[in-house]
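Every protein chain but one is kept in place in this view of the complex.
On to chain A.
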Amino acid sequence: MAGAGTLREALRALLPPTKEELTLQLGETVERSVVRLLREAVELFCGGRGDECLQASEAILDYSWEKLNTGPWRDVHRDWRRVYAFGCLLKAVCLCEETGDAGAVAAALRVCDMGLLMGAAILGDILTKVAAVLQAHLPSGKRPAPGPAQEQPHEKRRNLRPQDSNLLRSLSWEVVGKFRHSPSEDIAGTEWQRGNVAHPSCIFLPKARHDHVRIPDVRSERTVPRLRCPSLQHFRKHFLVPGRPVILEGVADQWPCMKKWSLEYIQDVAGCRTVPVEVGSRYTDEEWSQTLMTVNEFISKYIRDEIPELKRDISIPDYCCLGDGDEEEITINAWFGPQGTVSPLHQDPQQNFLAQVTGRKYIRLYSPQESEALYPHDTHLLHNTSQVDVENPDLEKFPKFAEAPFLSCILCPGEILFIPVKYWHYVRALDLSFSVSFWWS
């Protein structure tokens, strides 16, 4: 494998050339002592004192981590997240300065991923670039342990296309704000409440038990209407403005073509990256917890089947332009998990396009007007989550639920479901499923 030299050069090439440029413009929120420590860390780095820089970076990380965990996430000042990212940058680069061995590189990549998950973009989104370089210097999960320097890792790596970058970004940090704590908030005694996460926001949802797949008979239920490539105006007038769900067919046919999605591709593109994972069939269950692991670890632990190859590509549906935000504000999430994964009935504060890539999902939708019959949790943290188990409701405890009207569907590959803002939705994966959701306003 190409040695530490090329890695070090590649990383240095990404960093600003002068130490004056290796700084953050920070406002008043960040205390002077921290600014001083940041400056000192940069001095140490530029002075070649890697060990001491590492020490200073650790202190920067530990201090800013405390700030990230103080108060509600949405109130955490962006500057603290930038400081945290900066600490991750210095630490990652320092870890690789001495040795380029796989252990150090993997550790550095993990640090980058933490910076991407919890930090904020700095220095022209440098952490993404550093992570890409580190990734390129790691053997892929599927290859056997490398022998004496024979292969050039670069040659075997497929180049990331812009669309893949987007997806990779979503695998890494679109869950920002929703995953913050160290893994597993096991709470003693009282009824389980879920951290400060308000949405089943993590990427992968493995199930805890193996059920026979029950395919609901949707013919007996009111179904979500379907449209083939409606015009923007039609969609806006009849669905966006009145807040009505609809399945869009044929939209995926418009997408640029031919791409095979396979487990191998996902591992190639993202195998060594660290992502948050939810463990447990439903996040309102007692065994639910969040943890961090690499995509490779996740796949080897929870995914047993191959994904059937799919000749689809993914881009942002045009209909998102009908919203108020601009393209950067669209949140793209990738959802990947085995058959049986359930998202309990909940609502989101934004419009949602759920694009099904592979596998089928059974989805039930309840209008926000029916909220009372859905018995949302009354705690602040979970008020957008229903207490009712949709396919196995306790009607003694939740009598009104039986009468609440709903729409349902089985969403198949190539189809996109429009879920209006605040519309309650319940999802169960009927197969190993890969979906992409677009949240917009």
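Here, contacts are C-beta pairs under 8 Å (C-beta built on N, C-alpha and C of every residue); 3 or more make two chains touch, one makes a residue touch a chain; residues count from 1.
Basically, contacts and distances are computed from a predicted model.
**Q** One chain isn't displayed here; going by UniProt, is it "RCC1 domain-containing protein 1 isoform X3", "TBC1 domain family member 5 homolog A", "Leucine-rich repeat-containing protein 49" or "Diamine acetyltransferase 1"?
**A** UniProt protein name of the non-displayed chain: "RCC1 domain-containing protein 1 isoform X3".
**Q** Would you mind spotting which of A:R32, A:R74 or A:R219 touches the chain that isn't drawn?
**A** Residue touching the absent chain, from the options given: A:R32.
**Q** Please identify which residue in A:E66, A:D125 or A:E221 touches the non-displayed chain.
**A** Checking the options A:E66, A:D125 or A:E221, the one contacting the hidden chain is A:E66.
**Q** Given the full complex, what residues of chain A touch the hidden partner chain?
**A** 31-34, 36-37, 55-56, 58-59, 62-63, 66, 69-72, 181-190, 193, 195-196, 279, 289, 291, 300-301, 379-381
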